[in-house]
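Heads up, the thing below is written out as structure tokens.
With one protein chain withheld, the remaining protein chains of the complex are depicted in position.
Lettered A and B in written order, each chain numbered from 1.
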Amino acid sequence: MKFFRSHILIGMDTPSVLQGAKGVKEALISELSKKGLENEIKVIETGSLGFSGVGMIVYTEGTAYENVTINDVAELVEEHLVKGRALTRLIAKGKGAADVVANAEEKLLDGQVRIVLKNAGRINPDDINEYIANDGYEALGKVLAQMSPKQVIDEVKASELRGRGGAAFPTGRKWEFTYGTEADQKYVICNADEGEPGTFKDRLIMEGDPHSVVESMAICGYAIGANKGFIYIRGEYKLSIERIQKAIDDAKKLNLLGNNILGSDFSFDLEVCFGGGAYVCGEETALIESIEGKRGEPRLKPPYPPVSGLWNKPTIVNNVETFANIPQIITKGAQWFKKTGVEGSAGTKVFTIIGDINEKGLIEVPMGISLREVFENIAKVTKSGKKVKFAHIGGSSGNIVPEKNFDIKLDLATLANANLTHGSGVILFCSEDVDVVDYLTSISQFFKHESCGKCTPCREGTFRLDEMVKRLAAGNGSEKDITKMKELCEVMKRSSFCGLGQAAVNPFLDCIEHFADELRQGVKEEAR
Amino acid sequence: MACCNVDVESILNKYSPEKGNLMHILHMVQDASGENFICEDCMKKIAEKTGVPLNKLYGVTSFYSMFSTEKRGKYVIRMCESGPCHVVGAKDVLEAFKSELGIEVGETTPCGTFTLETTACLGVCAVAPAVMINEDVHGNLDPSMVKGIIEKYK
């Protein structure tokens, strides 16, 4: 084996590529060979590093750089790799970037913890050996060698892991339903149809650590008695599709997937499916319909998928992030997992934080951190320097929280008590520059476009919400629009067929509660 | 009558004609068309091979926003109009695309090069506002960048 004195990890996720990461990488390689360092220093592509611009980390010391351009490459190589001193002007700031990676399992300076993102940004996602070198597939080996399916389910139950896709259903209990259902065929599905506006955590997990998803799906298959799995990735995520497909192919080569995995009796096969651009397919039964090659309209429940899902067989559908927790729960144990988080909300939550802030990107924080802590410690300030006005948490169907309520803790129980949800795990911070009603038009437009049209309240309701909000935004509204909007939202929340229509109204109801004055600005003058 | 040159048979042969592969097949055929659509002839062949009734196939393709059965441009420009892009000026960028291309949303330029569409979140919100042109994503856009981006594809 070749020995390199140093590795340079370069973030090659979609935004980094957009910002020139590929060019930087090529420049780096040619610069290294110019200096005759190509056999000493290896350049490795990795997933998102969470830095701004093109980011990279130089090992072994773990120095992190951000905003690197092609023009910086020569200087960086000369200074850091030849002369051995860090190029201070490019060192990553905020988020304690270097520490994020160096102290992966310890509490970080700014309150982050890395379980799900343990490997993301640390390893080359396209190299299964790096995953294995970082304890990858140890959990799968452990369950096959030492644990019965029942024990696996018990461990997952004991961890109190809950689904990270939005509904927060206890994962172990879900698995238990399917485990307990007799059937000649069962399926495992990974819901990677990440469509909630503002959310891209699942994409970064798949791009940065695809094997963690592959491994835990196999573990799930073993636990519930399924020999076939599908990863349903939204069609827009081309890089995720590539990475996951490569991970599956590599795992098959090493018999970590396929027949008689690692010499056991357990066989498990995995296939990638992709969506066609329909937000509703994030709803598990709509997703199942889509895999079956149908229009992605949700099914009646009951029966629920764990009892009757894909092709009417018992099926587990879990979110990418949920799955990514599993290997460490198995290797380190449920008790270890529960140490992070708060009562009733074990573990961490991955959020994407975006909006009018300087530090956009991915964070992983323990359950129970407050919204204010996220804002003040991680996001810090608005980019515009303006006062922050509200945060929209959980995507378009999530809740709008005004600044005065930022002390709310982001754990499941607290949020549920406040009738809120952290949904998909996105926090969009908006400053006082943002006109609430104008913002709502983008949400109403989204739901009008994405409603599948199956049920009346959602099909017609999203259409009418959009009509009324746009009327208010144009200053042509009436008082009636506001009262009717509230009435309609209350009905949609309880009477819609699936979660789409039920949750679509959240931001509207929140704005009616917290920003009534701004909505009233949209009432036509003469009608006021 | 064939109205495009997609070799549907070889795509269909690559994927076993089970219904579970339908989305895959539709993507492959559309990508191979070069004009970002699935023509009637291809739809018929897919229907025949997969056993999905033709009308149901149209029901499926018209449900998903990425598919089209009408000819589109060589490049489909899909501008994100979701909240995160909206609050950082996606509307202005969209206007710039419209005026630069001289078409409205849903239209194709007369030369058949570009189709302008709006789309829901592309999941690249860290670089909002963003646009997807076929498989490429462009982020951190402002209206002044639009001309340059379009030039690259001409």
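Simple rule for what comes next: a residue touches a chain if its C-beta (ideal position, glycine included) is under 8 Å from a C-beta of that chain, and two chains touch if they have at least 3 such contacts.
The criterion applied here is as follows: contacts and distances are computed from a predicted model.
Chosen from "Na(+)/H(+) antiporter subunit B", "Oligopeptide ABC transporter permease protein", "Malonyl-S-ACP:biotin-protein carboxyltransferase MADD" or "Ferredoxin", the protein name that UniProt gives for the omitted chain reads "Ferredoxin". Shown as candidates are A:Ala27, A:Ala139, A:Val188 or A:Cys452; the residue that touches the absent chain is A:Cys452. Contact with the undisplayed chain is limited, among A:Asp154, A:Asp269, A:Glu376 or A:Glu460, to A:Glu460. Of the candidate positions B:Phe37, B:Phe63 or B:Phe114, contact with the unshown chain belongs to B:Phe63. Where subunit B meets the chain that is not shown, the touching residues are 40, 44, 47-48, 53-56, 58-59, 62-63, 69.
Considering the complete assembly, subunit A touches the hidden chain via residues 278, 280, 295, 300, 302, 448-457, 459-464, 467, 480, 484, 487-488, 490-491, 493-497, 502.
Keep this in mind: only the chains that are shown with their structure count from here on.
The mean-CA centres of subunit A and subunit B are about 24 angstrom from one another, to the nearest whole unit. Against subunit B, the residues of subunit A that register as touching in their complex are 14-15, 17-19, 194-200, 203, 234-238, 273-279, 290-297, 352, 354-356, 360-361, 392, 396, 426, 428, 430, 434, 438-439, 441-443, 445-446, 449-450, 452.
Those residues of subunit B that touch subunit A in the shared complex are 19-24, 26-27, 50, 52, 56, 59-60, 63-67, 81-84, 86-88, 119-128, 132, 135, 137-140.
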